[in-house]
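Shown here: the complex without one of its protein chains, the others still in place.
Chain naming follows the written order as A, B and C, and within any one chain the residues start at number 1.
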Amino acid sequence: MEHNTYLPKLAEIIQIKEEVTGARPIKTFRTRILNSHDFSFRCGQCAMLSVFGKGESMISISSSPLVKDYLQFSILKMGRVTSSLHEMSEGDIIGIRGPYGNGFPIEDWKGKNIIFIGGGIGLAPIWSVLHTALGKKQEYGDLTLIYGARTSQDIVFKDELQELKKEMTVHLSIDVEEPEWEEFVGFVPQNVTDKKPSPENAITITCGPPIMIKFVIKALKDLGFEDRQIYTTVENKMKCGIGKCGRCNIGLHYVCKDGPVYSWAELKNLPQEY
Amino acid sequence: MMAEEFEPKIVAFLCKWCSSAGSDLAGVSRMEYPPNVVPITVMCSGSVSPLYILSAFNKGADGVLVSGCHPGDCHYIKGNYYARRRIALVKELLEFIGLEPERFQMSWVSAAEGLKYTQIIKNFVQSLKPLGPQTKLRRNP
Amino acid sequence: MVNIEDLRNNAKKLLEDGKVKYIIGFKKAANGLRPVPVFIDKPEDAAKLIWDPLCIHNLTRFLVDEKRRKARQKEPDLRPVGLVVKGCDSRAVNVLLQEKFIDRADIHIIGVSCENTGVVDEKKLAEKLKEKTVEKIEFGDNDEFVVTTDKGKIKVASSEILADRCLECPAHVAVVYDVLIGDHTKRKLDDSYKSLDKMESLTREERWAFWKEQLEKCIRCYACRSACPMCYCDECVVDTITFAVTADTTAEEKAQKIKWIEKSPVLSENFIYHFIRAIHLAGRCIDCGECERACPLDIPLRFLNKKLEKEAKKLFGYDAGFDPEAPSLVSCFKEEDPEDFIR
Partner (left out) sequence: MEKILNKKNLPRWIKGLKAFQVYAPSRDGDIWNYALIENPEDITLDYTSTVLSPKTIVFPQREILLKFGTSNDGELEITETLPQQDPSVIFGVRPCDAKAVFLMDKVFGGDFVDPYYWNRRDQIILVGLTCNTPPSPNCFCLSVDGSPHSKDGLDILMTDLGDRYFMESLTEKGDELFNLGKKLFEKPTAKDIKELAKIQADSEKNLKRQIKNIKKIPSLLKDMFESSYWDEASMSCLRCGICTYLCPTCHCFDMNDEVAVTSPIKGQRVRTWDTCQFPDFTMHSSGHNPRPDKASRLRQRVFHKFYYFPERYKNFQCIGCGRCISKCPVGIDIIQVLDGVSDHGA
């Protein structure tokens, strides 16, 4: 019988880390699929998480495919399913099905410099592709991360980011001035313009709120980046994950199957339906 | 073995100021009455929406009771008058589509009428027993 | 008899003077017999307006869309909207005024008299003229319709093909209007709840069998809710997620939204939807019959609302849609409201 993609595999939550508290809480879940089902995926792909009795939600996998012993998801509390996930504790069982989506074409970027640009929870999908590149550092040029959040409290992966500074250039920013904050203050697009990354043999990946993506793309183009050097991910409501339930389309494309990763060269020709 | 007698499940919306206090009085005075009732205390009988009543039947209630203060006693002056009109309409429409009228009752029980409360519940359970479980509006799984 | 030119000239003048934003009326359909709603904002288009016994829609429904559109616009055009109404439609306008959903200044009401007949039920018409194809239908005099078919013109007694609701209609002429086309007449009305007799004569189990069979057919397309001018809630009981999400809606509010019924089209869920819709229309439904006409599966939904209309009259002496100042049925009471059913 063909593989039934709607049937989730059961997974145990082995670790929950509170990234951000307050009105827009974010938690990072590390899960392990029970009875060792293989769940191989590419960086930038997503998985449909099931909270039985509440429903499903499509979340990007924030751990790198090189990490074999857990799948990591960083989840912002938003609606019914994500709220129940936030109320779960370690050892609880959820359902995971997938992987879905096209993921980042990282194989084509060998030898290039990669600039990761993230805003708020947008760091989650970037985390997967960033660590994949870091894991095979010698195959890529220099790696740069430009990441910002509303306040220092809203920054995700706070301690890992400090570790990361030892291995690659990391530019952080917060929107509003705070006492002990020495790095950039302002929105992420302004930080990009400020840091002036060079478009020379480079690829950029941008994830975050749509408004941020829009202005980052503008800033990058002003810096001379071409459309095919700018990659981003698109969010739409999803239910099936395999391009059949009909709701996540932007024009011809089903975001869940043909996306969510698009180069700006492709995305700019698609209608504004996301 | 005596066939297990059917025990109807009743959902009762009791107004906090009168009926719920009446049921407490019955309890405090150790009055005996059948344990079939799942009481839900509401601030006023006027706040019981037809949706609550329908949802109770949908979830499998065999009988639903809405009980409030006697006209004139309402803590919010007019709540029970509004309830009287609304419940009359719900009762008529339930009967119109074919639900046994015995399954949906309304009563006035004041905080002092603990005995009357036990009376109402006893009669309600007696009138529901012959009808058997409520299957018409019930969600199946 | 209604002179169509009066309606067109009136509409043309309103548009020329710029007194209304646009006019909602009926126009001939490019295909098929039944006219379709039309939204006219240019004076020369007023010639498209028509009035015939198949102008069945309750155009008051589009005031709800107008209000939503206005709310979304930054600087909306505040001129009133012209609205062509029959007697029943005008009562719907009264209920919307009564509930402060719209202001009287928002609308310019053009009443059109059904004189002493009303609109035709397409199923009765098809039944009556089985072999002929109907090309045109007009109001005749002395209580008849003139039907032009491919086999010539014939006269049909109105009571044979009138919609049930028109046979029981208490307001053949608009009860609120800025201008009235046609004259004040009244159709003899002996029993305004006759269509309920058959249903009420059944035993309780027969009625349950009837409603079980009917409501199992429902595919939850919500045409009955969409066609109804009274169903204007932003969020409905049947909606499983929060619609009115603003910037400061918290995740808890969205998570705690109660799913009163499941999305599955099964009897128990269909039942709550139709029952609650009927109860929410108690004292508000003006029996325009659009819910029943729009239903693709011919479920006789009108009976549910007609029953409550009858009870509202019998128990509380209440009539819907006649007095925009009166309080709604369920937001008022009388000392002597019946309470024999209360223990």
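What we mean here is this: a residue touches a chain if its C-beta (ideal position, glycine included) is under 8 Å from a C-beta of that chain, and two chains touch if they have at least 3 such contacts.
On a predicted model such as this, the values are computed, not experimentally measured, just so you know.
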(message) For the chain that was dropped from the view, give me its touching partners among the shown chains.
(response) A, B, C
(message) Please identify which residue in C:Arg187, C:Arg207, C:Arg293 or C:Lys307 touches the non-displayed chain.
(response) C:Arg293
(request) By the contact definition given up top, give the residues of chain B that touch the hidden chain. (result) 59-60, 139, 141
(message) In the complete complex, the non-displayed chain touches which residues of chain C?
(response) 29-32, 34, 36-39, 57, 61-62, 123, 217, 219-223, 225-227, 239-241, 243, 245-247, 249, 254, 262-266, 290, 293-294, 296-298
(message) Please output the residues of chain A touching the missing chain, sorted low to high.
(response) 1-2, 4-8, 10, 50, 52-56, 78-80, 82, 93, 95, 235-237, 239-240, 242-252, 257, 271-274
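In this text, only the chains that are shown with their structure count from here on.
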(request) Treating touching as the only link between chains, describe the layout with one word: line, ring, star, complete or other. (result) line
(message) Can you identify which chains form the pair with the largest number of contacting C-beta pairs?
(response) B-C
(message) Between chain A and chain B, what distance separates the C-alpha centroids? Give it in angstrom.
(response) 53
(request) List the centre-to-centre spacing of chain B and chain C in whole Å, with centres computed as mean CA coordinates. (result) 36
(message) At least two partner chains per residue is the criterion; list those residues in chain A.
(response) none
(request) Provide the list of chain B residues touching at least two other chains, using ranges where the numbers run on. (result) none
(request) Please give the residue numbers of chain A that touch chain C in the complex, ascending. (result) 23, 77-80, 82-84
(request) Could you pull out which chain C residues touch chain B in their complex? (result) 199-200, 204-212, 237, 260-262, 266, 268-269, 271-272, 275-276, 278-279, 282, 304, 307-308, 311-312, 315-316, 329-331, 333, 337-339, 341-343
(message) Using the touch definition from the top, list the residues of chain C that touch chain A in their complex.
(response) 241, 250-252, 254-255, 257
